[in-house]
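One protein chain omitted, others in place.
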Amino acid sequence: MGTLATEHLLNIEDLDVAGINAVLDTARSFKEVNERAIKKLPTLRGRTIINLFLEPSTRTRTSFEIAAKRLSADAINMSPSASSTVKGESLVDTAKTLDAMDCDLLVIRHRYAGAPYIMSQNMRAHIINAGDGKHQHPTQALLDLFTIRERFGGFSGLKVGIVGDIAHSRVFGSLAPALRLLGADVTAIAPATLLPACPELLGANHCHKLDEILGELDVVYLLRIQKERIEQSPFPSLREYARLYGIDRGRLERMKRDAILMHPGPVNRGVELTSEAADTAANLLLYQVNAGVAIRMALMYLLLGGDRDGSLA
Amino acid sequence: MGTLATEHLLNIEDLDVAGINAVLDTARSFKEVNERAIKKLPTLRGRTIINLFLEPSTRTRTSFEIAAKRLSADAINMSPSASSTVKGESLVDTAKTLDAMDCDLLVIRHRYAGAPYIMSQNMRAHIINAGDGKHQHPTQALLDLFTIRERFGGFSGLKVGIVGDIAHSRVFGSLAPALRLLGADVTAIAPATLLPACPELLGANHCHKLDEILGELDVVYLLRIQKERIEQSPFPSLREYARLYGIDRGRLERMKRDAILMHPGPVNRGVELTSEAADTAANLLLYQVNAGVAIRMALMYLLLGGDRDGSLA
Partner (left out) sequence: MGTLATEHLLNIEDLDVAGINAVLDTARSFKEVNERAIKKLPTLRGRTIINLFLEPSTRTRTSFEIAAKRLSADAINMSPSASSTVKGESLVDTAKTLDAMDCDLLVIRHRYAGAPYIMSQNMRAHIINAGDGKHQHPTQALLDLFTIRERFGGFSGLKVGIVGDIAHSRVFGSLAPALRLLGADVTAIAPATLLPACPELLGANHCHKLDEILGELDVVYLLRIQKERIEQSPFPSLREYARLYGIDRGRLERMKRDAILMHPGPVNRGVELTSEAADTAANLLLYQVNAGVAIRMALMYLLLGGDRDGSLA
């Protein structure tokens, strides 16, 4: 099992094809560990992993915390409240302070794009981007890739449609380039108001009508709609969105026989999927969550421990 | 040491007499472990225990977290703030998500009665109810039973009076049926406004006047008064409550020689007990807290590990 060519996972582009495959292969081993009664490896004993979450996210934070603990690392959560951010420490000062505490790996979620990069420039620690603004969310992309690869055996020639608020989605920002790199054909599907101003710069095909392309897709990836954003936007309403882009029984039936539905969770039932469609898709969505812990363990292992400890126990 | 017949502790009724005794006996062993300098057993190494507290409770959460760590489990705290609950994930989705992360045991406190049951229907993990709405709080009942058994050697024929807001108390909801099952005689003592509309359905005797029965009781169990609730209720005032149902020096002197005072904590000094009475009762109240950690260790051990690892170290 090789190590990664990168020190950090700031953007999905930090990984080349070999790197992505190393992460996915390692994650498969950890997924087996996670099915044991005793889900624990000594691999990262004595390493300090800090989860710095400056946006609320119990789900992703929990996934990273479980991953760190199963590898026996010392996991520290930091979720500074507004009141302590008031103290006015800059991101650079935070980076240097955590570095001075001999942090080995920093997982950071931040509402500003580029925050993980700033940390990487000011710390000796390895950095994993757990979501930065509307920019990237590369561990989500990796768990999605894991899920797709397990289902289809590979990526070449797969037709993937990503549906929703393309313009503001950090999930799209990481997933689309990775899929293209791996040989899949990616189409962004959204009304014009949820596409960027120059959609031809997306590095993906785009179209406005889900129904025109639905029957050709192998993977229908539904982005989570931020209800607040929709209601402030020129887009008519959630109801209109659901009617044009939501998956209901009719659209389920028009999908290819082997096609799969994916979603980064949590689902807005009645928006991205009807409750019935959500139930149909549930097993795979939970497979994504399950893969998420294994992917995060794999990244921690490869970034921190792969070169020193040799092999998985 | 046997295992439990139940997979979960949702309600105290999940345990029969043998089950309750198994928990209390196991807790006694763990209580001894907790008196050592090195309070640590490898029993639950590699198990993932999630503490999901959706009502604020540092005291109970801390007791569960200490219990999990002393058994070497990986303990994860989740206390989603209002802001992240806004994201609108349903309880069922949360259950399935945590299940997909291979959680072994979920401890849940929730303001809605029945939330632990919903989790149990949607997870493979074992569930412990750490308090659900006005319904049940079974680990509190077990630590109370432990305390009573240590003091009196058993339950048969004991006269227990439970005083306070019977209608809204989850502590009463778990403790009263357990005491009756074990052969104690239980009386609910409260003004009519703090009893349910049909007190004959309580499964316990009831009376309105503490002073009429005080001299006969072996255990005087004082429920914590939620001040907010009293002040909004038809009940006159906290002062009136304290005068009629609070324990002061006079009532202390009228109690039976061997009778004990219990309280789930924290005490409202000047309401359920005068400060003087609280000081008199303090040792036993702290004994309850101490037993609480051991009871929670026992439950974690019996639900998760008892059948696999054989015996206590």
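Labels for the chains are A and B, by order of writing; each one numbers its residues from 1.
Convention: a contact is a pair of C-beta atoms (placed from the backbone, for glycine too) under 8 Å apart; a residue touches a chain by one contact, two chains touch by 3 or more.
Bear in mind the structure is a predicted one, so any value in this text is a computation, not a measurement.
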{"item": "Selected residue (touches chain absent from view) among A:7, A:102 or A:216", "value": "A:102"}
{"item": "Contact footprint on subunit B, counting only the chain that is left out", "value": "34-40, 56-59, 62-63, 65-66, 69-70, 227, 265-269, 282, 286-287, 289-290, 292-293"}
{"item": "Missing-chain contacts mapped onto subunit A", "value": "45-48, 50, 74, 76, 78, 80-81, 83-84, 87-90, 93, 96-102, 308"}
